[in-house]
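Only one protein chain is missing from this complex, and each of the others stays in its spot.
Here is subunit A:
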Amino acid sequence: MRRLLLLLPLILTLSSCDEMTHQPRYQAAGRGRLFPDGKAMQAPPEGTVAQDDPARAAALDERPPMTLDLLKRGRQRYDIYCSPCHDVAGAGRGPVVARGFPAPPSLDDPRLVRAPSRYFVEVITQGHGVMYDHADRVTPTDRWAIAAYIRALQRSRSTPVDELNAADRAHLSGGTP
């Protein structure tokens, strides 16, 4: 019996080996047994307003001034979130469309050229037709940035080659800019 007692510290140490690695706490996107739906990440109760909600609403309301940085951000976000369907040029022939997703209209469609920038922001926010909303993926400011970049894409598809300067023409024909 005394010998067994001597082993006790060892047994206790062994049993605690894993406790620091798997601490009794909730992981992001993990299980939360305390809640009826079993999710650690709970949706805020209905009617609550997050601290940054007014700022988000304000960002959605007002179009930010057009800058080169906004366009660059728009290009990056467009390539991430829009190009799978709309393709990088905006023609609506992205890789997901090639797999059978209904083709969206080309972004230089006259209807979309005439549409105000707010229209694109609203489509990203609410979705349109078979397009799901992307509000959970694209922040309000980024929606405006994408709308700005869509203008650049439209411009790029309707500008005659003759109007480009020599450097841009060389770039277009495969030379270095």
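Methods note: contacts are C-beta pairs under 8 Å (C-beta built on N, C-alpha and C of every residue); 3 or more make two chains touch, one makes a residue touch a chain; residues count from 1.
Operating definition for what follows: contacts and distances are computed from a predicted model.
For the chain that does not appear here, its UniProt entry gives the protein name "Quinol:cytochrome c oxidoreductase pentaheme cytochrome subunit", which is one of "DNA polymerase IV", "Carbohydrate ABC transporter permease", "4-hydroxybenzoyl-CoA reductase subunit alpha" or "Quinol:cytochrome c oxidoreductase pentaheme cytochrome subunit". Contact with the undisplayed chain is limited, among A:137, A:155 or A:171, to A:137.
Residues of subunit A in touch with the missing chain: 20-23, 25, 28-29, 37, 39, 76, 79-81, 84, 95-96, 99-102, 130-132, 134, 136-137.
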